[in-house]
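Missing here: one protein chain of the complex. Every other protein chain is in place.
In this document, chain identifiers A and B correspond to the written order of the chains, with residue numbering beginning at 1 in each.
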Amino acid sequence: MTNINILPDNENVYNEHNGSDVLTVNAMPSKTWHWLSVNEARIKWDSNSEEKYADELIVISENNKEEIWIDDITTQNEYNSKKVKIEAKENSEVTIVSNHDIKNNLRAFMDINLSKNAKVKLVQLLSSADKALYNEVKVSCDEKSSFELVQAFMGKKQGDTGYSGKIYSNVIVNLDKDNSEFKYDMGYLGQGDNLLDYNLVVNHFGKNTNCEINVNGALKDKSQKTFRGTIDFKKGSSGSVGAENETVLMLGDDVVNKTVPVILCSEEEVSGTHGASIGELDEETLFYFESRGIDKEKAENIMARASVERLVGLIENANEKEIIEKTLQEVLGDD
Amino acid sequence: MEEKTYVEDIDRSIYDIKDVEDDDFRMEEGLTPDIIKKLSEEKDDPEWMREFRLESLKIYNELEVPDWGPSIEGLDMNHIATYVRPKSNMENTWENVPQDIKDTFERLGIPQAERKSLAGVGAQYDSELVYHNVKDEVAEQGVVYTDMESAMKGEYADMVKEYFMKLVPPRDHKFAALHGAVWSGGSFVYVPKNTELSIPLQSYFRLNAKGAGQFEHTLIIVDEGASLHFIEGCSAPKYNVANLHAGCVELYVKKNAKLRYSTIENWSKNMYNLNTKRAIVEEGGSVEWVSGSFGSHVGYLYPMSVLKGDNSRMEFTGVTFAGNGQNLDTGAKVVHIGKNTSSYMNTRSISKSGGISTFRSSVVVKKSATGTKSAVSCESLMLDSDSRSDTIPAMDIRTKDADVGHEAKIGSISDDAVFYLMSRGMSEEDARALIVSGFADNVSKELPLEYALEMNNLIRLEMKGSIG
Partner (left out) sequence: MDNKLLEIKDLYVNVGEKEILKGVNLSVGSNETHVLMGPNGTGKSTLGYAICGNPKYEITGGDIIFDGESIKDMAVNERAKKGIFLSFQNPLEVPGVTLSAFIRSSLEQKTGQRMKLWDFKKKLKETMSLLSMDESYAERDLNVGFSGGEKKKAEILQLLMLEPKLAILDETDSGLDVDAVRTVSNGIKIFKERCEGSLLIITHSTKILEALTVDKTHIMHEGVIVKEGDASLVDEINESGFEDLNN
């Protein structure tokens, strides 16, 4: 009887980072077995470089309707840490678009407060050729407010080091008060050595709160992805509904996918569902494509593109739509 | 609408009857090398086992208590008696078993079941087996079913040495190390090549001694082309101090062999159940776990299947019912290594009267495991808002040639369903009990009839007084 290694192969990506210059991020609220290396992510972060903050406060006054474009996360790099605080006052409605196209390692924080009846839609394009981005979004929702988040990640080629960007995304949404709601749509395309590490926590505190989560992505080459999605029904959140769905299209021979769909529940009158589907293009879809003359490789390319392109329909901003289309074109060489 | 009332501690009738403690030997409490040496001496271990125990104790002291599951702070190892020998040798007829112990197993229905529907029975009382017997026709097929101690010293000594704690090494986790140090009792089963057992074998574990631990080791080898159904039952009366169960089950399923392992766990609610179960499946083999978890104060239980051979498969069907004062963390693990392997997990959790149930799982698909198919489906039922139900699954997929699905659902009993049943003349209590039994029928369907009845009785018992 020889010893069998029952641990996942090459489990070193997360564990290689130890010591003082390491940031621990994306911690799950409920831990599981350590050998799975999913409880948190550790980022190698140069602690010698000085923290240079850029802070910003945006207030949307009562009953106002606005559209805000935050583009200096892209262009200026005099800081390595950016904090934006957004206050959406009662009955306000705002769409915030931000394009994180980083040239250096960056930590970006966004704190969003929604007052009664406020509606906030945040669209984030996270993109990196070979640098690490930690992107945090923390949201609290008052009565009848509604928060919508659309996030896209597409790898970027840049010289020989292209497609080695690392994205750490941490989204924490507190549905604090009754009848607040949250909708999340995320799409990604991992390739090369991309490392995508997502953590999502939705805390249902208020009664009749609602969340809907859709995550779609494709992994090519050697890319690695972790998605931890937690829906937490706190005591008192009766009448709440939470649904989460993840689809991962596995295209590369060396890809790694980790999925941890968690539901925590301390309330009787709630309904929570989770679904995940991981694998190659399913036979039925493939057959439909092939019956129209489209071969497997092409069909996979189309579906990989679709996982991000799906988001275009959720975005009103023409500029942002164009960026997605343009990047997809660069990355997949289509159209 | 009437207020809901809760009955804190239900009468668990037969399971709770305590025998007067009248042991032959009770090890002093605590864990030291001296105690381990003494235990080894009492058990007359071979030399390698004595060393294995001491090494395991060392590992135990090195490893941390898990920080991700239910709290085990109430468990003080310095106050657990690791070895309690009953005043009985192992017998192969019930007549020779001391009257009070025999009565206990009679109440639990073991001799009756043996006569009716089992191929063999092992009965453990505290740390040692008091009864072991297989039907002649089964023994004639070459099937070996004996206690671990005899196996370790007898004809199968080499086999035991080759397989013992190789699948669950003491380093695996703190309580595996504890088991390695203080294990005692349990069963050894060997089913020869191409031998099919049509009726099950059963081991029953009863922990009567207050403040003691039970650490039985079950080692089953189902050789090529053979098949076996093994049933495990366990219970204990309730005491106001902590008892500990840290058993270990190692299952070796060879090429094209089949093993079904069924458990109805009904430990008393002062029990810390930190059990480890694992199977390794060779080419074309299959392991099926059927698991009902009803008892214990705290439970950590996740049978693991290592699908090593090509075309091997596993199925896990489980139900967990956590009532007042219970924190049951249960689930399953699978590792796909061979090609075209498949796994299927289907579980139900029920939480009631402040009980906490957690479904925890892991699906690991290694790069070598092309053609893997895996599906996990878990459903949880919350019976009130004092309870808690968590679902913590994880998937780690490293080949694109895999088809992995996961489905989870959490909710409460639908008022419409209760109303419908009541409109047909059923009381609310019966209606809710019926719905819960129906919810758990994924497991009861898989059990032999008598055990399914026992399980439904347990559910009815747990549901009693849930409304008033």
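Assume a residue touches a chain if its C-beta (ideal position, glycine included) is under 8 Å from a C-beta of that chain, and two chains touch if they have at least 3 such contacts.
Predicted model only: the values in this text are computed from it and were never measured.
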Original post:
Who does the absent chain touch among those shown?
Top reply: A
**OP:** Decide which residue listed in A:Asn99, A:Asn208, A:Ser307 or A:Thr327 touches the omitted chain of the complex.
**Re:** A:Ser307
**OP:** Tell me where the left-out chain touches subunit A, residue by residue.
**Re:** 216, 283-285, 287-296, 298, 302-303, 305-307, 309-310, 313
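Note that in this section only the chains that are shown with their structure count from here on.
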Original post:
When the C-alpha atoms of subunit A and subunit B are each averaged to a single point, how far apart are the two points in Å?
Top reply: 39
**OP:** Under the touch definition given earlier, write down the residues of subunit B that touch subunit A in their complex.
**Re:** 67-68, 162-163, 166-167, 169, 252, 280, 304, 306, 308, 335, 337, 360, 362, 364, 366-367, 380, 382-385, 387-412
Original post:
How about subunit A: which of its residues touch subunit B in the complex?
Top reply: 1, 3-4, 6-9, 30-34, 36, 38-39, 233, 235, 238, 248, 250-280, 282
